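Some chains omitted; the rest stay in position.
Chain nomenclature is as follows: A and B, assigned in order of appearance, with residue numbering initiated at 1 for each chain independently.
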């Protein structure tokens, strides 16, 4: 493929040799003369002059620094992603059912689907066009896998779960296990049957060993374009709006409704029964404990420090309420001493606010 | 089934038509005229008048608001759970070993047990009456699975693990992997063989991708009625008392002993070598760092806030020890100025307390 073809197909302005051939992508440092690379992070601009790539995908404002041919675009990272996906596509499905797979007689498997060794597909399941069910995957009774979706390996999709088109589920993913519902009764727990299911939209990616539970009565819902990283926990009856992303080890407790285009950083979490509006960013490991109706960024971590310094501050934290009382006492005492006092009344904390 | 049968079987007082038929359960909103629903959370009382259910299971004090027939009970959620389980039972085991399962010649499989496709049962394992070993599960050498237990799919129960009766293990669960034990030796680590096992009681539920490690010398023990949610980590030689529950991503480090009827909320954790008494509640994501001998509720999170506000407070936290010293200096200075001083001496923090 030539630079001219890439420029035309991906909507870039070409600066350089239209006929220059490109075979692969690479990083600014590693790309050789048959590879195209990109500059998205301005902080890496200083590395531009050393690149030996065939061309660089970059924003027009950095073109002056580029020692080789260039594809100019307003969003170089997205264009890079598309070009990389086009030059390095995933292997096309090889239609057919492996003889060491186990497929129920009444499951419906599209003729273009690939069912790998040791996969198990239960009664009534429906596997769409060009789906790949990788080795060791389990698809439960009545589950539906939409066209073009790929279960990489050892994925479990349990009974009646509905998965959209072009989804990508990584190894160890479990969709549709029972939600965690138990009724207390005299010091013991009675299981609450989890009778709902999970409904997942199109173009959803789910990372390795992530779990999405089925609903108790209604369904757990993940809308189109959602991306979940590894080891994420999505509890029963959660609703995740379209194009929301959650990084590794994020967690959402039961029945919480998360809006569209939200971003949960690694380890971020929300407790149950909340409503979080569209366009909320939760920074690393923050814990959302109240519903949010204002888009924006929410934070909640105290960064680690050298242990002796941390210990001093942590002990003070355990005395913080008493410290605040002492400040209040000082304010009162100073008022008496000075007559007029320090004018801090507008800033006084209220204990139960 | 009729309301009269349900009332009798589950010990409720019937208010309404004894012969009214019920086929299923539903939510207050979704239940139609063939379904029974429940009201457990008083906050949902306002939704009662709109229900179209055949009947509602609820506390007698809410009966006045109920527009349809009712089953009255002191614990409507537990009665609902039992009725739902009775109306919607899990599929009964289909006895037999699937031809694409692999069962060692000397494994002992009850004739009523169901062994699904791609399951592997190793030498000397014992599978009890009516057990279901789902697709892709692995049962190690000498492991024992008690009657009525169900390994849903892709569960791993390693060598010599003992699992009680009526347990439910969800996909991806790993019981009996090696505990994390390494001895430091000259900058490297020597593996400490993990020679114990895991012993799990009756009626234990374990959520998807949860891990329970085997003991180093003694066993890891999980008593009757314990319920673990998804992605929970239980380290070697932990002991979890009967009827304790742990929500998603909770974690317990090695050799910690947790009492009976404890509750760990999502992300709650305990470090190793502690003793936590019966009836302790650990709220969301709190980290227990000392043994607890007093039942009660223990907390430990700072809720997320809008990022600018959080950042201001977090910076102040990093200066908290210095702030406390400044307050102490103010107290001393004020004493000098005023003669009598502010009477805050009883509240002074001690730095190393």
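Quick note on the criterion: a contact is a pair of C-beta atoms (placed from the backbone, for glycine too) under 8 Å apart; a residue touches a chain by one contact, two chains touch by 3 or more.
Remember, it's a predicted structure, so these values are computed and weren't measured experimentally.
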Taking the 2 displayed chains as a starting point, can you state how many identical chains form the whole complex?
3
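Just so it is clear, only the chains that are shown with their structure count from here on.
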Please tell me the distance, in whole Å, between the geometric centres of subunit A and subunit B computed from their C-alpha atoms.
25
Quick check on the complex: what are the subunit A residues that touch subunit B?
100, 102, 118, 120, 122, 136, 138, 140, 154, 156, 158, 172, 174, 177-178, 180-185, 187-193, 195, 209, 211, 213, 217-218, 231, 233, 235, 249, 251, 253, 269, 271, 282-283, 286-290, 294, 296-303, 305, 309, 312-313, 315-317, 319-320, 322-323, 325-327, 329-330, 332-334, 336-337
Quick one: in the complex, what on subunit B touches subunit A?
25-27, 30, 40, 75, 77-78, 80-82, 84-85, 88, 98, 100, 116-118, 134-136, 152-154, 168, 170-172, 205, 207-209, 225, 227, 229-231, 243, 245, 247-249, 261, 266-267, 284-285, 301-307, 310-311, 314, 317-321, 323-324, 327, 330-331, 334, 337-338, 341-344, 347-349, 351-353
